[in-house]
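Right, one structure below, let's go through it.
Here the complex is missing one protein chain, while the rest keep their positions.
To keep things simple, chains are lettered A and B as they appear, and every chain counts its residues starting from 1.
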Amino acid sequence: MACATRSTSRTADMTATLSVDRLRVSFSHRTGSIDAVDRVSLEIAPSECVGIVGESGSGKTQIFMAAMGLLPRNAQVSGSVRFAGNELLALDAPALNRVRGSKLTMIFQDPMTSLTPHLKIGTQLAEVMVAHLGVSWKDARSFAGRMLERVHVPEPQRRLNQYPHELSGGMRQRVMIAMSLLCEPSLVIADEPTTALDVTIQAQIIELLRAVRGEFGMALVLISHDLAVVAGLADRILVMYAGNVVENSIAAELFRHPRHPYTAELLKCMPSVSGPRLARLPTLAGQPPRPGELLEACPFAPRCSRAADRCRIERPQLSGSAASQVACHFPLTS
Amino acid sequence: MLNNTLLRVRDLRVAFGAHAVVRGVNFELSAGETVGLVGESGSGKSTLARAILRLLQPAQGSVEFLGLDLLKCAPEALRAQRRGLQIVFQDPLASLDPRMTVGETIAEPLKVFEPGLSAGARRQKVGDMLQRVGLSSEVSGRYPHEFSGGQCQRIGIARAMILSPKLLICDEIVSSLDVSIQGQIVNLLLDLQDAGMAVLFISHNLAVVRHLCHRVLVMYLGKLVEIAPCDALFASPVHPYTRALLAAVPHMPHAAVAAAPAAPGEPASSGEPAASGEVDTPGEVDTPGEVDAPGEVAALDLTASGCAFRDRCPYALPVCETSDPPLLEVAPGHWAACHRSHETLNGLFCAS
Partner (left out) sequence: MAGSARETLRVGGLADAAVRRLRSNPAAVVAVAALCAIVVLTWLGPWLSPNNSQTLDWLHIAARPGMQSSHWFGTDRLGRDLFVRTLAGTRVSIAIGLAASVISLLVGVSYGAIAGYIGGRTDHLMMRLIEILSGLPLIFFVIFLTVIFGRTEYLLFFAIGAVGWLTMARIVRGQTLSIRQREFIEAAIASGSSTGRIIVRHVVPNVIGPVIVYATLTVPQIILFESFLSFLGLGIQEPGASLGTLIAEGAAEMEAAPWILLVPGSVLALLLLSLNIFGDGLRDALDVKDG
């Protein structure tokens, strides 16, 4: 498939690949509704790699589950998610299915549960191509084999005939990555792709994602709770807390000059294998607010050492330059 | 053997059917020590922990706790020893009985080992323990599902600590927690570590192990491949697998963190990371961008002789195929199981 010509044409296209505007996701329960994503806006440019970082309850996964239409029945979504000019939230099932899996694909955290256990790898890969591109099964299988080679799966032909449980975790994740690339997507969403893997395999998968990005040129969203994983790949990093984007900066800027107090604390809390040994680990007191406790205030105020009265009554908006935006009344200065 | 040796594990082997998971592990633990046990999936570290506690039956070997071999003693004697040997599990919620209140869960060891205690005295102890782990004593009537992951882990620690054990095994206790909470739990452990209590801290997170432990054991496919004091392991790892592990940890560009000026009354933030810029990985990586351990922890034919790591080792020699290197002391207190350890120590390392 012609990749080289595609990347040059992509740089000329200035429309954002994915554009999220004031997205709100809440889950209705007997006791009320729980807000998971609170009026989030972001944009992913073509061929850009964006890291989305946050802890549990930050809503980082829910944004993209909303985009892919994978939210459960009790979810209420408002706002807009535009992909390549189409409003995803307004698409009906057949139209959405044409986009999902071909131009907009997702890699999940646990490949064991996202691969169908009773179908062979080759069948699952070929199915994607037959469904979206209308090629014959024979062509689809041979292309699947070549794609497995490109993601460095050893003995690809043998793997095509194996079942998911016969592969190791790292191998399964490579198969997932291959599956997401089959139809030349414009955007691949990787939701914690390395969290369930060993650290040595994690390093390999990160390398693979880097190589694949270079080769295919698609935009990549990398969701993770681990800033270090995101650091190696992302052009831009969004930090999320309690359903809000609190910082949106170019990667290098974020690490050099974090502007939101939460980002600074997060960076401090991540122990490293180098540097001096600490008698006590840096920590952040308290815990993230449970979803559903969102008020008109800065969600981080209860845990912030810089919180003032204004923070407790007024929710800060994202503001700043293209290189660095922060949602804080008293952002850190460099 | 030191007088304050708490635990001696000798030639421990555990197999599930034909599959050998722990293949001959030897180590010792002294009172007051915090020892890290690192390894990836398939290393057998969790199985090792369960074997030490005799939650499963090893095929061979001995586990001497204060002189008594736990694997060979009668069930009654074993149960009596359990009060000194406790464990905290990885999944905070799963290790708590969903049908019991947290107060009842924490009180259970008291009911077993101190049956003479009155209900009031027991309640008091439970309340005290809850406060020690940072929770209010009023929550003892609640159920596990009402708590967050970090709080559940505190409850698990409370249960393990209520009888003041001499040895606490922590099996990946922070792996399922948010980063900002991990520090809380680890610091709690440091606070609770009474004089003389030893901790065996099992983790795949090398960074946490680095800050917590005096000594580190590295495990690969059922065997210990390196044992070293913590500083020595991270500064000059000897075994190729340890080097690969350290190289694989993703770096974060640790700049001089723009430290928030502390609020009045708050102590200055401890733990300022080192100088700005990238920090070099200890040891040398062959090619930029290439990781040191290609391939996977595959289902190796473990009955074959030779080093288990040879298929992934960039420095393997023909001798590695035929002879399984023994764990040898290469420096004071520093042991490694590699045929080429002396080369590493001398700073030479040529890819074969």
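One rule holds in what follows: contacts are C-beta pairs under 8 Å (C-beta built on N, C-alpha and C of every residue); 3 or more make two chains touch, one makes a residue touch a chain.
Everything numeric here is computed off the predicted structure, so don't read it as measured data.
Checked against the full complex, the candidates B:27, B:65 or B:89 give a single residue touching the omitted chain, namely B:89. Looking at A:62, A:102, A:186 or A:244, the residue that reaches the missing chain in the full complex is A:62.
In the complete assembly, the contact with the undisplayed chain comes from A:34, out of A:18, A:34, A:63 or A:246. One of B:23, B:45, B:122 or B:159 touches the chain omitted from the figure, and that residue is B:159. Among B:97, B:138, B:191 or B:329, only B:97 touches the chain left out of the display.
The set of subunit B residues touching the chain not shown comprises 50, 53, 55, 79-80, 82-83, 85-87, 89-100, 108-109, 112-113, 143, 145-146, 148-150, 156, 159, 176-178.
Basically, only the chains that are shown with their structure count from here on.
Rounded to whole angstrom, the centroid-to-centroid distance between subunit A and subunit B, based on C-alpha atoms, equals 31 Å. On the subunit B side of its complex with subunit A, the touching residues are 40-41, 148-151, 178-184, 186-187, 190, 204, 206-208, 210-212, 230-231, 234, 244-255, 257-263, 266, 269-271, 273-274, 279-282, 289, 291-294, 296-298. Residues of subunit A touching subunit B in their complex: 55-56, 168-171, 198-204, 206-207, 225-229, 231-232, 252, 255-258, 261, 264-285, 287-288, 290, 305-306, 332-334.
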